[in-house]
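One protein chain omitted, others in place.
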Amino acid sequence: MHHFEPTLLGLIVLLPLVGFAINGLTAFLAPERKAIPTVVGPAVLGLAFLIALTNFLRMLGAELHEPYVHSYWSWMPVGNLQIDAALQLDQLSMLMTMIITGVGTLIHVFSVGYMKADAGYARYFAYLNLFVFFMLVLVLGASFPLMFVGWEGVGLCSYLLIGFWFKDRKNADAGKKAFIVNRIGDFGFIVAMMLIFSNLGTLNYVEVFEAAPAAFAYGGGVITAITLFLFLGATGKSAQIPLYVWLPDAMAGPTPVSALIHAATMVTAGVYMIARSSVLFALAPVSQVVVAGVGALTALFAATIGLAQYDIKKVLAYSTVSQLGYMFIGVGVGAFAAGVFHLMTHAFFKALLFLGSGAVIHAMHEAFHHTHKDWDPQDMRNMGGLRKYMPITFATMWIATLAIAGVWPFAGFFSKDEIIWQAAAHAVGPYAGWYKLIWAVALLAAVLTAFYMTRMMVMTFHGENRTGEEERKHLHEVPAVMWVPLAVLAVLSVVGGWVNVPHAVADLPVLGWIPTSEWLHEWLHPITEHADAIMAANLPALAETAPIGGSAAFWAIASFGIAVAVILVASRVVGSRAYRPATEAPEPVGLARLLYNKWYIDEIYDAVVVRPIVGASKALWRFVDQGLIDGTVNGLGHASRALGWVGSRLQTGQLNTYAFAVAIGVLILLGFVAF
Amino acid sequence: MLTNSLVLAAILFSIGVLGVVVRRNAIILFLCIELMLNAVNLAFVALSRAVGIEGQVFVFFVMAVAAAEAAVGLAIVISIFRHSETVDLKNFNLLRW
Amino acid sequence: MLLDFSTQTHYLWALLPETVLSVWAMLVLLVDVFQRGDRSEPSRPGIARLTFVGIVLAAVANAWLGTFREVGTDGVMALDTFRVFTNYVFLLAAGLFVLVAERYLEQERMKYGELYVLVLLAAVGMMVFAGSRDLMVIFIGLELMSVAVYVLTGANRRDPRAAEASLKYFLLGAFSSAFFLFGVALVYGSARSTNLAVVANVVGIDGLGASPMLLIGMVLLAVGFAFKVAAVPFHMWTPDAYDGAPAPVAGFMAAAVKAAAFAAFLRVFLTAFPSLHDTWGQLVAGVAVLTMIAANLIATVQGNVKRMLAYSSIAHAGYLMVALAAASTTGAASFLFYLVVYTLMTVGAFAVVLVVGRQGESRVDIDWYAGLGWQRPVLGIAMTIFLLSLAGFPFTGGFIGKFYILRAAVEKGMIFEAVILVLASLLSYYYYLRVAWYMWFRTPADAEAHEGIAVSPGVRAALVAAVIGILWLGIFPGSLLEIAERSTAIFAHAAGGGLPLSIR
Partner (left out) sequence: MSDLLWWVFASLAVGGAAGTVLGRNPVASLLSLVLTFFSLAAIYILLGAHFIGALQVMVYAGAIMVLFLFVIMLLNLGHDFRPDLRKGVWLVSGFVTTGLIFYFIWRSFAGEAGLAMGTDPVLEKAAEGGNAITVIAEPLFRDFIVAFELTGILLLVAVIGAVLLAKRRV
């Protein structure tokens, strides 16, 4: 075991910035020269990934306990607050870097095909490169302010990319909404930083996490406040209740952007932040239960909304919100590695799903484009039966669906199962009741996940094609530059879960096949051990069985069984429903049709179980999502503008008014001193 | 006499403030400001009896400042009068809100 | 050089940059008069260049000033790094003004060399205002600066708006000066001197020496400063004055006048009244909170970019007052750092407003910015960077400045003020980015909407300098922060032990 010294660490961060500079210049000087961004955009990412991979392999061979921190220059050097422009490489940031550059490269490659006809091609790659740069700053920065730099930077890029097609006013509005909602989260982040600084006098990770256990009492008010404010920041960036509203709207941007930013990387920044601050969260049990509770609530809530959407990207958007909820359950209950594990597998399969949906939309768009039909290429009611035309997309997306639904041996099975199990296992200590509830909610949300994903797949790829006679002829598989990334991600979605097979599963006869054991846990051990130690010292031992009985192995098998069952049921139920194109009277389903229908049982099931749930979720979506939360966000904006308007009316233009204001001011100040 | 003079200064100053708040004629407003400056001068002179000669030196400076302000202020009044043929402040609300 | 103020000629040395600027201003005036004769023709272009040379010379003189030391610490003119630092800020603003104004004055047919003379003399006033240790001299510096700026505000004689702005600014300015002067009188009466160091001695390290008269005097001084820095509720002249004034002047006012008033505010209150910090600290903090809230709220409804920037400058006064209220060396250092960044971004933003505004500043409404970014990328990018910096976005100087102010506030336990600052600046994103949003995400009325915009070499130089400065200070703020920290070290022991300046 030798001393670990990373290779060209700074270059990983710098390369995307160089790409941004080149592509940005191209966008302004020669936007028609698409060859430059085509090469530069993916190449810088690929190179960064190779460097990251080198470091990863070397890190595997080394035994790195302490994080490696390299300071480039003294950023804020004055007084007792010494913050360097420093990068911190440890197991967690290494993993994140691998995900960002790896998935990022694939998405860049995909974008070459997806965006090739767009006038803003170079601009697109410039933004995308800049995004990756900021994302890397976010995960590699060695202090909270640097994380904040990345945090704000990715927000800005997200904003730019959502509003990328700015000619459409709705898109620009969505971008603005994303930015404003994120500001609320940022408020939490900054306040948390201020509190950390005022209590510890530093903001560098190494020093903060070293000093925190001694400086804060377990469960004390200050640490609880700090972690709750941090979590407020996380809810903004990671789209949790109540700040999730921007993410579904963010789907207005190009689909690869949704894949990279709004699924695989940026939205997981909140999860990363909590995992990074695991020591702080472990000290604040109240915050932990809040994190897990909000995560569970979001997971369930978003999943129900996902049931009712017709826009393929909206389904995936709510699904992302829901899956992020799972990650928060993981990091909330204290199973930080489990949360990060799900973050990783989710990056694979959700990026795949989004890219797949991008491929579908691309194909639909082309088809409609040929015949000048103005149908919505994203509405699943206009799809159906696409498996014949797009076999690769079809196959890869099914892999991802099985993964997200939690079917063995796909990646999501291991990560999601672990989170659910950890929620059960952590149902000890003072908040045991809450954790039990969270566990139950997580299970329920898993059922819904399997259902809405199957619904989406069936509506898109199975049954009769609803695109139209003429258009059908123009439907075809996407070019290799787009399906190859899909294939790579599909492979990752299959094998990605095997890096962390829990003992309970590994010991099972079939499910534990290829026992790779808990590699990720061990890999992240240097990061999480401090938090684990704090929790172990203050909480009773973890539960051996789930709240209603059953061991880890039992529930692993059970959840696998449930997932498969739900998928089978859902495919039959949804497959039996006759969807019609969005423009042609979508809703009415007469009672008579039930009797004539071959799948009588399914229809009953549909009417009694599915329809109420879908209807309720639709109502929920209308009322809570569109009405309440949207209304609150907009209301805040309106209120501040109204106040501003009142204030501006005081500015009458009359000098006497101004003089009077001065006199009043003098009076107030004098009064303050005189009394 | 000294304290009384200070009180007188305060009275004159306050009357000046009142004038600035309630009058709308730019020139009268300006006169009220001159009144305020004079009130301060009175305070300086009165205080100089207790503190030392500098108080009177300050009056000298204040007068110079008042003269400079008067020159520029009246020039401004003239220049706005050219535009609007009035010095009533209620007419000056091109700029507001 | 060691200066001893018992020898009068040493004052000349202590006033070196001021002297250079004054003499140069008179030179510019003479050259201008002789070039123009009595034919009332426009000034020659050389006048701007000549002015610029004077500013550079003053900067050199200022650098030399930095090497001087004095006997004692109560001379009329302060000889400390704080003064040298703030002098650079004023010169920077004046220099940017000259760069930006040249083409503008030509286009508005107001090429009077006198304007440059007035800017130079206003800078002299600022230097005295911020660099003196005697309240009476500070008052004269204040008046020198103000009178020059009143004239600059109304310099465009053809524009009724400028005349109105000038009148309002003048009357209210004189009104507030009278309060300030009364404050000087009261402090003089109770402390028996106008010298800040003497006042501090009278007040004593425990503040017990402060009589009611002194307290009232101190408050009236604060009123004068609060007016000049445009703190709510003394701010109401600001939007009107900035809106009506010629854009380069508005930028100069927003940057330099405010910087000078703040620097003097800081110097007076930290030198003369440090032991009364319990009183005025709360007062300033209260006004700061009010300012941040009101200004940011009102700015959200402004449709005129120039006016929006006026409210933004009021809001920034609020942020700076938080640093002032913190009254620590950190606070003072963050304050100086912010002044520099603020000058760059404000003058830069006004420069963009000026070129987009065209003749007669007819295009200052936000609608005119639609699509600017794509048609004029350099302007668009520069403006975006200024706006992001004003909002406090990471990687710009504005972020570092705000971060440091926050840090100073948190150190002093001013959590409430810090939280308000954060909330206010988050709110400010709304109206700053609205402009950016128009520039990049709005299609202009027609494809050639921004064709006629002429960016003169001077404006370009100023924009490039400002952009580079802002980014540099966002990424490598270290050196300037260290200088700022050193420059404010004088306040750490200005009045001995009782000073609330130690960090925790």
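Should a chain be cited, it is by its letter among A, B and C, assigned in written order, with residues numbered from 1 in that chain.
Please note the rule applied: a residue touches a chain if its C-beta (ideal position, glycine included) is under 8 Å from a C-beta of that chain, and two chains touch if they have at least 3 such contacts.
In this text the structure is predicted, and so the values were computed from the model without any measurement.
J.: With touch as defined up top, name the shown chains that contact the chain not shown.
T.: In the entire complex, chains touched by the missing one are A, B, C.
J.: Which one touches the absent chain: C:Leu15, C:Leu171 or C:Ala409?
T.: If we include the chain that is not displayed, C:Leu15 is the one touching it.
J.: Out of C:Leu3, C:Val137 or C:Leu276, point to the residue that touches the absent chain in the complete complex.
T.: C:Val137
J.: Touch as defined at the start, partner being the missing chain; which of C:Val128, C:Leu221, C:Val364 or C:Ala409 qualifies?
T.: Considering the complete complex, C:Val128 is the one touching the chain left out.
J.: Taking the full complex into account, find the residue in C:Ala130, C:Val147, C:Leu276 or C:Ile405 that is in contact with the omitted chain.
T.: Of these options, the touching residue for the absent chain is C:Val147.
J.: Would you write out the residues of chain C that touch the absent chain, in ascending order?
T.: Contacting residues on chain C, toward the hidden partner: 8, 11, 15, 22, 26, 29, 40, 76-77, 109-110, 112, 114-115, 117-118, 121-122, 124-125, 128, 132, 134, 136-137, 140-141, 143-144, 147-148, 150-151, 154-155, 157, 166, 182, 186, 189-190, 211-213, 215-216.
J.: Touching the hidden chain in the full complex, which residues of chain B are there? Just list them.
T.: Chain B touches the missing chain through residues 1-8, 10-19, 21-25, 27-28, 30-32, 34-35, 38, 41-42, 45-54, 56-57, 59-61, 63-72, 74-79, 81-82, 87-88, 90.
J.: May I ask you to list the residues on chain A that touch the chain which is not drawn?
T.: Touch with the absent chain occurs at residues 656, 660, 663-664, 666-667, 670-671, 674.
Keep in mind that, in the parts below, only the chains that are shown with their structure count from here on.
J.: Centroid of chain A to centroid of chain B, CA atoms only: how many Å?
T.: Computed value for the inter-centroid distance: 64 Å.
J.: Can you work out the whole-Å distance between the CA centroids of chain B and chain C?
T.: Chain centres of chain B and chain C, defined by C-alpha means, are spaced 25 Å apart.
J.: Give the residues of chain A touching no fewer than two other chains, as numbers and ranges.
T.: 648, 651, 653, 655, 659
J.: Counting only residues that touch at least 2 other chains, which ones in chain C make the list?
T.: Each of 167-168, 171, 175, 239-240 in chain C touches at least two other chains.
J.: If you look only at chain A, which of its residues touch chain C in the complex?
T.: Against chain C, the touching part of chain A is residues 28, 73-81, 85, 145, 148-149, 152-153, 156, 160, 163, 166-167, 172, 175-176, 179-180, 183-184, 186-187, 190-191, 194, 197-198, 201, 637, 640-641, 643-645, 647-648, 650-651, 653, 655, 657-659, 661-662, 664-666, 668-670, 672-674.
J.: What part of chain C is in contact with chain A in the complex they form?
T.: Those in contact with chain A are residues 167-168, 171-172, 175-176, 179, 212, 215-216, 218-220, 222-223, 226-227, 233-234, 236-237, 239-240, 279, 282-283, 286-287, 294, 297-302, 329-330, 333, 377, 393-395, 399-400, 403-404, 406-407, 410-411, 413, 415, 418-419, 422-423, 426-427, 429-430, 433, 437, 440-443, 475-478, 481-482, 484-485, 503-504.
J.: Please output the residues of chain B touching chain A within their complex, sorted ascending.
T.: Result: residues 17, 20-24, 29, 89-90, 92-97 of chain B touch chain A.
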